[in-house]
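This is the structure, below, for whatever I ask next.
All protein chains but one are shown at their positions in the complex.
The chains carry the letters A and B, assigned in the order they are written, with residues numbered from 1 in each.
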Amino acid sequence: MSEKHEKLINKKGIRLDGRKADELRPLKLEVGVIPSADGSAYIEHGKNKILVGVFGPREVHPKHLSRPDRMVLKCRYHMAPFSVQERKSPAPSRREIELSKVIRESLEPALFLELYPRTGVDVFVEVLQADGGTRCASITAAALALADSGLPMRDLVVACAAGKVEDSIVLDLYDAEDKLGDADVPVAYMPNLNAVTLLQMDGILSPEEFEKAVNMAMDGCKQIYPLQKEALKTKYLKVKEETKDEEIEE
Amino acid sequence: MEEEKQTMPTYFEAKQLVTPGELLAEGEYHAGENTYVETGKIFASRIGLVDLDNKKVNVVALRAFYMPKVGDVIIGSVKEVGFNGWTIDIKAPYDALLRASDVLSRPFKPQNDELCQVLDQGDLIVAKIASYDRAHDPQLTVGEPGLGKITRGQLMQVTPTKIPRVIGRKGSMISMIKQETNCQIILGVNGLILVTGKDQENEDLAMKAIRKIEEESHTTGLTDRITQLLKEEKAKREEQKQ
Partner (left out) sequence: MSSLITKVRQKQIAQTIDAGNRLDGRALTDYREFTLEQGVIEKAEGSARVRLGKSEVLVGVKVATGEPFSDTPNAGVMTVNAELVPLASPSYEPGPPDENSIELARIVDRGIRESKAIDTEKLCIESGKKVFVVFVDIYVLNYDGNLIDAAALAAMGALLNTKMPNYEVVDGEVKLKQGYTPLPMKSHPITVTTGKINDKLIVDPGFEEEQVMDARISMAINDEGNICAIQKGLAGYFTPQQIIEASKLAQEKAVEMRKKLKW
């Protein structure tokens, strides 16, 4: 950076977007948004807007990927060309291929793969708008889409990042903080099993800072988890509420 | 009673809506449907309504897909015509196979028998699961009364876990709908339902009732509401005719 950028955190510890160090961006979650998919979910996490569709369990294509002893989970994380400032080529980048892999590996521990041998499940993640932390938001939404598809799960997987910005450990970095900050630690977590299913880091952190960042990210996950459960329940409660209203009218 | 609760806790109220991963019980309970055990604790594995049946914790799933079981009567559609049988889509993770010899009830001769004249792509059948295990796709049979090719009626799909609710206690719900609409209704355990009536109007009415059951399956007083719906709809139709 040739020019000195604006301070990302002011003297009172407030970040450029108005948040405190340990505060999440606003979240909106919706389940069952794509009628033709077996399961689906939509997340708005800050300015991130991400759609996830799930298909299966079904026959695996190509066939040689099928496994005799378990289900195969396939995942494609993809960014829309218009999701970022400069148009992104729609062809999958190396980053997208890596993220597809780590997102898949963050979801696999939640599934009973051995129950459905010789089948496959596809998770399609489409990032419509990106503003930092898309892999985490994708995981949170993908877990909901999987639950919505009727696949049995050990737990929902919920993800959130923490990082280091101007010498402070902060929660849930948005794009500017991610780019100008010193470190980013995305974490995916199954709260009921106390299991970390995704952990990555770039930047430099001392062991103490790292521990603090992981704990802060897990706290973020624990804050998102109830919202995630609520979103799943809402889809199925809607009907219950409607029928209640009917009864009152009568 | 109080003491028993303390030694063997459950963490839910009857008919509570739970999500995957929710802790349901620990101690001397058994893990029933749509639950699993980890380090002695019972968790939910699907979204659904939790219930205690004796010592067994069950979750009635609000969303699930069909898994084949030997003996199930299902409805399927022909996906592919092979050279000695058919591949049948049964709305399950696995496609099913129907052998030509099962349908022809005589040895099958590839040089004489034109399979697509018997069952063609897109044809519907009612069939029974004859065999299935982890290593092999399900095989179907149509060699029993009531099974075979479907030639008329309308098909609809519901979440397979809702089929028992459509049937009702001792078949009460489904007989009521059949009676009120004058339709024949075949329920596939895999969630496919065939409705055949005298005219489309009756079929539509039956399907409307079934759709309502699916949507409101987890509520009480459903039979009354369905009866009411059918009566109202029929009255409406009478009015229109006059």
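Some observations on this one:
The criterion applied here is as follows: contacts are C-beta pairs under 8 Å (C-beta built on N, C-alpha and C of every residue); 3 or more make two chains touch, one makes a residue touch a chain.
None of the values given here were measured: they were computed from a predicted structure.
For the chain that does not appear, the touching partners among the shown chains are A.
Between the chain not shown and the residues A:A41, A:V54, A:V170 or A:M218, the one that touches is A:M218. Screening A:S100, A:S138 or A:N192 against the full complex identifies A:S100 as the residue touching the chain left out. The set of chain A residues touching the chain not shown comprises 2, 94-95, 97-98, 100-102, 105, 108-109, 113, 185, 190, 193-207, 210-211, 214-215, 218.
Throughout what follows, only the chains that are shown with their structure count from here on.
The mean-CA centres of chain A and chain B are about 33 angstrom from one another, to the nearest whole unit. Remark: chain A residues 38-39, 56-59, 68, 110, 112, 116-119, 147-150, 152-156, 190-193, 229, 232-233, 236-237, 239-240, 243, 247 touch chain B in the complex. Residues 17, 19-23, 34, 36, 38, 43, 45-47, 61-65, 93-95, 134-135, 159, 215-216, 218-219, 221, 225 of chain B are the ones that touch chain A when the two sit in their complex.
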